[in-house]
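Excluded from the complex is one protein chain; the other protein chains are retained at their positions.
Moving on, here comes subunit A:
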Amino acid sequence: MLKIAHLIDDTTAGGVTRYLDFLRQDPRLGRQADHQVIEVKRNRPGGVPADADIIVSHLAVSWAGLPGMIALRARHTGTPMVHVEHSYSEGFAALNVTSRTRFQCLLRSTYSLFDRVVAVSDAQAGWLARNGLARVDTLDVIPPMVDLTALEDIAAPEGPVRKIAAIGRLDRQKGFDMLIRAFRLVEDPDLTLTFFGEGDARDELLALAEGDSRIRFAGFAVNPAAAYAGSDLVVMPSRWEPYGLVAAEANVAGRRVLMSCVDGLQDQAPRGNPIVGEPTVAAWADALTRIAGRPAALAQRPTAASLRNETITGWERLLDVLTNQPAEATAQTA
C-alpha cells in the first residue's frame, strides 16, 4: 500500500492538526494509502521513513525554513513531494507583506522544490496562479476537512438570530476587533456575542468589549459542538483566511455564517452564507443590524459527507496523478 508521510511543524491544537487527524483516520482514504503524520522540528524537516512513497509538507514557508526544505528535497530526490499551503493568501499578502518581491521570491523558490502544490481554496489557487507563484499545471485545490459528523446531529437553530458566536484564535487575522466595534453600534439588548477561543489579542479585545455586558469571552471551546449548538449565527470577520474551516463546521451544524469577503471564504459563501462586502465597522454594524432578529436557520444544510467527499476525491485524484507520473515521464522520454 502507498505510504504517505505528512510533515507538520506546528502541533498546537489548530486546524492543520485536526486536518491531519482526519486524513489519517478517514476509512476511504485509508483504503488507498497509509497516511502517517510526522512531527518535525521547526525549520528542520527530517525523520521521513525510508519507505515513504510520497512526502506531503504542511510546513510553514519562511526564509529560515528554506534550507531545511532544500535539504529535504535533496535527501529524497526520487520521492514525489507535495506542499499544502495553509498559511498564505491574497488577503495575508495585502496586509502583511512589506516587500512583495522578496515574499514572492520565497514562495516561488520553496514551491519549486515540490512536484505539486496544493491550494486550500479556489481563491487561494487563483492568487497563486495569477502571480506565477506556482505553475498552473502543478497546482491542485483540495479544501481541508475535519471530522464533522458530531456536528450533523445538532438541532437547527429555531427562531430569530439572537446568539452570535465568533469562533477561532483571538488574533489580528480574525478581525474580532472590528467585530466588537461594529457590534457595539448595534443597540439591540437581546443580542449576545460570544467569543470561543484564546490568543494574543485577548486583552485588546477585552478592553474593546468593556462595559458591554452582551459580549462574552468563553475561552477555548473544548467541545466545539456545544459552541455551535448554543448559537444562532456564526460570524467570521477575518482579514484573511486561506480556507476557513469554521465556516464548514458552522454550516454542517446548521448555522449560517456572516463572513467577510476574503480569500477562501468566498469559496464558501454560496452555501447560503451572507457576505459583508466592505471591511469596515459601518458595514459590519449594518449587516449585524439587518440579520438580528431574522430567522436563523440555514436553508440548505450540507451534510458532513458532501463536504468530506470534496476533500477525499481531491486527494484520490492527486495521488493518482503522482503515482502515474513516473510512468508518463518514462513514456515521454522513451
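Convention: a contact is a pair of C-beta atoms (placed from the backbone, for glycine too) under 8 Å apart; a residue touches a chain by one contact, two chains touch by 3 or more; residues count from 1.
The definition used in the following text is that contacts and distances are computed from a predicted model.
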{"item": "Candidate names \"Succinate dehydrogenase / fumarate reductase cytochrome b subunit\", \"Energy-coupling factor transport system ATP-binding protein\", \"Carbohydrate ABC transporter membrane protein 2 (CUT1 family)\" or \"Glycosyl transferase family 2\"; UniProt protein name, chain not shown", "value": "\"Glycosyl transferase family 2\""}
{"item": "Per the touch definition above, residue among A:G30, A:G132, A:G159 or A:G219 touching the missing chain", "value": "A:G132"}
{"item": "Contact with the hidden chain (one of A:M81, A:V281 or A:L298)", "value": "A:V281"}
{"item": "Contact with the hidden chain (one of A:R75, A:R100 or A:R317)", "value": "A:R100"}
{"item": "Selected from A:G15, A:P45, A:G68 or A:G91 as touching the chain missing from the view", "value": "A:G91"}
{"item": "Absent-chain interface as seen on subunit A, which is shown", "value": "90-91, 93-95, 98, 100-101, 127, 130-132, 172, 177-178, 181, 239, 261-262, 277-283, 286-287, 290"}
